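With one protein chain withheld, the remaining protein chains of the complex are depicted in position.
The block that comes next holds chain A.
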Amino acid sequence: MSNTKQPISNRLRSLPVASGGGLPSKTPTRRSPLPAGEAPPLPLLHQALHPPNPMGDPHLLSSAHPAAAAASARKHPGPIDERFSDPSPHITKRPRVAADAAATVGSAPYPEEEVRSLVIMAGGIYPLARAEALRGLAAVLEKAGTGCCDGAGIVECCYGCAVELMRDEDEGVRLAVVRLVGLCAQKFAARMDVDAKSDGDIMDLIFQQLSSMARDMCTKVRIEAFGALGKMQRVSDGVLLQSLSKKVIKTDTMSGTIIKGQKLPPKLKIPCAAGIFAHGIEDEFYQVRTAACTSLGALAKFSSQYAEKALDLLMDMMNDDTETVRLQTLQALFHMATYGYLSMQEKHMHMFLGLLVDANALIRNAARKILGLVNLPKLQMFKSAIDCLIASLEKNPEEQDIYGILFSIGKNHGSFSANIAKHLAKEIATASDGELILDRPRVKALIIVSISAPFSDDKHKKLDIPSIIFSHAISLLGKVSCALGEEVNQDSLLSYLCHKGGMPLWGNRSVSVEFGESESCKVETVEVGEQIENTAKATKCLDRVLVMQSVESILQTVEGAWTMRMSCDVCEARTILRTCKEELKVLAENSSGSIGAFLSFLCEYLDAIRLVVELWQLIQLDNSYTVGLTAPDILLEKLNISVRRMECCYAGLNRGLEVQVMELALLANLLGLSNIGACSKAVLSKLVWIINRLEGLCADGSCELSDFSREIKKTFEADHIGSALIRNIHTSVELFRLKPTTDFGALKAISGVLQVCDNNSENPQSYICGLPVGVSFNISLWNISSNHRLWLHMSIGESVQHTFLDFSSFEGDGEVKSGSMVVPLNTTPMAHSFVLRVCLIMECYGGISSNQERHGGPSDCVVQLSDELDVYFVSTGQR
C-alpha cells in the first residue's frame, strides 16, 4: 500500500467521493473490485458490534494513529482549503470518471451523499475516525454555504450530528464538535438574514451549548469554544447578560415574551451560559483567557447593556499576570471603543490610568489609543486622564504620540478642554515672563488640549478659548504640529492657528478690536478647521486648495508685518516673519511637485524680506554700528544670496514671480548702494540690467511696472551716477509694496543631494599625506537641464578646489537624474586627519556676473544647490 503515508485527511477526503459513485448498500459486494488502497466501505465502520478491522483494509484504521490525527487536527482547517484546490494523487489516480469529475469540478453533485456518509462515520466507535468525520462535515458545510439552496438541510444535519457528540469521551471529538457547531451557527445566522427571525431561539440554544463546551476540562476545547462564542450573532440580550454573571438571572425578557403571547423559548434545563465569560477570564491557561477576552469584546456590539457589564470584566483583566492577555484585553477594549460601546466609569479609572505608566511600552501605547477614543463623563476623570498622560510624557519623553492623544481627548471633550484652557490662561497671565517655560511637557500638553477644544463636536456650547493660548501655541508650532501629525493634519492646525493666534500677535495694541475680531473669526475658523480635518482624514495628503488657503493667510500676515516696519516695530515684525517662514517650511516639507517648489520659494522670499527689514533698520539708525545687530555687509551678502537663489534655483518662474524677484533684486541693490554710500560701477550696471529686465517683463502689458520700479527708473535716468538714488532712497523704499503673488504655474525647484559612500567620523577614508585621493559620491539632481553648469565645491579649511560636474552620463528623466562618480582631491594636507567639506554649486546663467575671468573655476555668481557634506579623512598609518 503505497499511500499509507498520505496524511489522513487525504485518505478520508476520498471517502465521500467513493460512496458518491454508487449506493453504499451495495458496498459489501462492491468491495473486491475496488483498487488497492481504496477507502473502506463506510457502513462497516459504523457497526458497533463489528471486530475492529475485518475487511482487510487496514490503512484507514492503522493510519488513525494518534500522531497522524493530531497532526491533521493541528492543520485544520488546512484540509478544507486543500480540498478542491489540490486534488490528491489518490483521487486523480482513480479510475472512475464520475469520481474524477466530482473532485475536479469543485462542487460535488450530491453534498448530501457526503454528509450522510460522514454522519454515519461520526457514529463510529473509533474516536479518531469520529473526529475526522466531523472535520469532514465542517469541510462540506463550508463549501455548501457558498450558495446552493439545499444547503439548509445540510446545516441542520451537521448540527444535529455535532450535538449528539457534544458529550463525547474523546477530547479530539469534542474539539471537532465545537468547530462544527460554531460553523453551523454562522450558517444559521447567515440564513436568518434571508428568512427573518423565525428561529432566533436556535442561536440562543447554540450559544448555551457552546457555553457548556467552554467549561470543558480540555484546554483546547475551551479555547475553541470561546473563539466560537465570539463569532456568534443574533444572540438575545438575556443570554448575553447571563454569560457575564455566574448567578442565574431571572430573565424578565423571557416572561415578557409570554405576555406578548409568543411562544416560550425552549427552556434549557441548565443555564449553561451562566457566567461563562466570568469563568473564561479566570481560566488557568492564558490562551483561554485571551480567547475569552477577545470574544467578550466582540459581542459588545450587539447590546449596550452587555457592553457595560463586559467592560467591568475586561477592566479586571488588566491585572492579569500574562502580558499577552493584557494586550489582547486592550485590543478588545479598542474594538469596543471603535464601535462606540465603551463608556468608562469612575471605578475603572485607577486601573486604566495605571496602564498609561505601565512598564511595557506596548501596553502604554495600546491604553493611550483607547483613551483617545473613549468618552469620559466627568471633568474629574478627564483631568486625571490628562494628568496621567502628562506624567507618562514626563516619564517617557520619546513617546511623542501622546500629544496626538491629548489632542483627540481634548477634541472629544470640548467643554472640559475649555475648562483646562481657562485655567491655563490664568496661569499664563499670572506667570511672570520666562517663568512659564513652554518647553515643559505639562504646558505643552495643556496648550494642545486647550486648542483642541474648538474642534469638538459640542458646537452648541460656546467654547471660549482665551486667545492668549493661541499666541502661545504658535510659538510651539514647529514641535507641536509634528507631534499632532497623525490626528490633525499640520496645515489645518496651521491655518487655524494663524487665524486665531496671528491676530493678537500683531494687533495687540487695542484690546477691544482684537476681541471683536477674534470673536467673528472664531466660527469661521472652527468650520474651516473641521473641514480641513475631515478632508485630511479622507485623503491623508496635503490638499492643494487647503495649502493655498494657509499660504494666503500666512502671506496676509507677512504683508501686515511689512507695514509694521513703518511703525519701527522691527523686532516684532522680524518675529512674525520668522514664524511665518517656519510655518511655510512645515508645509513645504509635506508637499511635493510645483506646490512644494512654490512653498520653498516663498520661504526664500520671506527670508529675503526679513533681511530687508533688518537692513532697513540698520540704515535708519544712520549707519551707526549697533551692538548686538549683525553688520550690514553680512546682511547684504545674505540678501544677495537669497535673491540669487530665487532667481536661479527655480525653473519655470512665471512672469509674476519673476517680477517679484526682480523687484526684490532692485531693492537689494538699492540697499547695497545705500550701504556703500558711494556708487560702485558694478552695482549700477546691475541696476540697469534689472530695470531693463523689468521693463521687458512688463512690455506686453500683462503686468504693470510698480511705483517703486518706476520711481527708481526715473531717478536713475535723471542721474546715471546714482547719487540721486542714494539721496532719495527713503522715498524709494517707502514705495516698495509687498504683494507676493500666489500664482506659481509649473514651478520646479532645482536641487541636488550629495552623498559620500562609506564615510563618517567613525569610519574615515584613508589617504597618504600630500598625494591626491579619490572620493566617491552619489549625486541626485532635481530639475537640472543640460545647460546648467554644476560644480563640486570642496574645501579644506581655507583652501578650495572646484571640480566641474559632468552629469551627462547620469541616469534618469527630466525631473531626477542620479549617478555616482569618483572625484579626485588634488592635494591633501600634511596632517594626520582632516575634514573635507563638499557641496554642489550651480553657476547662475543669465544673471549678472561681475567676474568674467573664470580662472578654471566657476563664475563668482553661484548658488549652493545641496547641503554641505563632511568627508572624513585619516592619513594611512594613523588608523
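The working rule: a contact is a pair of C-beta atoms (placed from the backbone, for glycine too) under 8 Å apart; a residue touches a chain by one contact, two chains touch by 3 or more; residues count from 1.
Rule of thumb we're sticking to: contacts and distances are computed from a predicted model.
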item: Complex member absent from the view - protein name from UniProt, among "Autophagy-related protein 9", "Trafficking protein particle complex subunit", "Integrator complex subunit 11" or "Coq4-domain-containing protein"; value: "Integrator complex subunit 11"
item: Which residue of A:E169, A:D700 or A:E762 touches the chain not shown here; value: A:E169
item: Touching the absent chain when the full complex is considered, from A:E142, A:E156 or A:E559; value: A:E156
item: Interface with the undisplayed chain - residues on chain A; value: 23-28, 43-44, 46-47, 49-50, 112-113, 115-116, 119-120, 123, 152-154, 156-157, 160-161, 164, 167-169, 212, 215-217, 246-247, 269-270, 274-275, 278-279, 281-286, 312-313, 315-317, 319, 321-322, 350-351, 354, 357-360
